[in-house]
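Here the complex is missing a single protein chain, while all its other protein chains stay put.
This part shows chain A:
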């Protein structure tokens, strides 16, 4: 299966939610614990050999189960295969708890559920509904997202969920990609 490897490797080098050297053991019988630099970026868990630039591998943190194995160890199981776990050994109890927390919250599906939860609650509390995809005007500055797909001086714009997002490409020029530009990222108007 093809994938955008170079871009994914670049993603692994971005500032991350959480990165540390942990003891990591694979799911197969006979796999031993190895010291790896484990890095959480968006909903991927990258793992590197210490001091290497390119990660050995990337694990997508969706549809997985994170469990505490003991006071300093946690595991991640994928594919509903409860027995096949990736095991991670931390230095302290606190670090272990923090990793579990971060991994669970990193999942896209978790965030999506939060989105639904907040919208439902806001609706119940205020009686107001902000239609999801239909809100094409920014509530703040009233830009119409539909007509504004072009690049503005700040970057490309879109309106989604009634929120005006500007996707900039790290340079404030008129959308020209400058050398050394990092990632496009979204910010509100």
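In this text, a residue touches a chain if its C-beta (ideal position, glycine included) is under 8 Å from a C-beta of that chain, and two chains touch if they have at least 3 such contacts; residues count from 1.
By our rule, contacts and distances are computed from a predicted model.
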item: Hidden subunit of the complex - UniProt protein name among "Tubulin epsilon and delta complex 2", "Trafficking protein particle complex subunit", "Sesquipedalian" or "Collectrin-like domain-containing protein"; value: "Sesquipedalian"
item: Contact partner of the left-out chain, one of A:18, A:34 or A:119; value: A:119
item: Residue ranges of chain A at the interface with the undisplayed chain; value: 1-12, 14, 42-44, 54-60, 62-67, 78-79, 100-101, 104-105, 108-122, 124-127, 145-146, 149-150, 155-156, 158, 160-161, 163, 165, 167, 169, 177, 179, 181-188
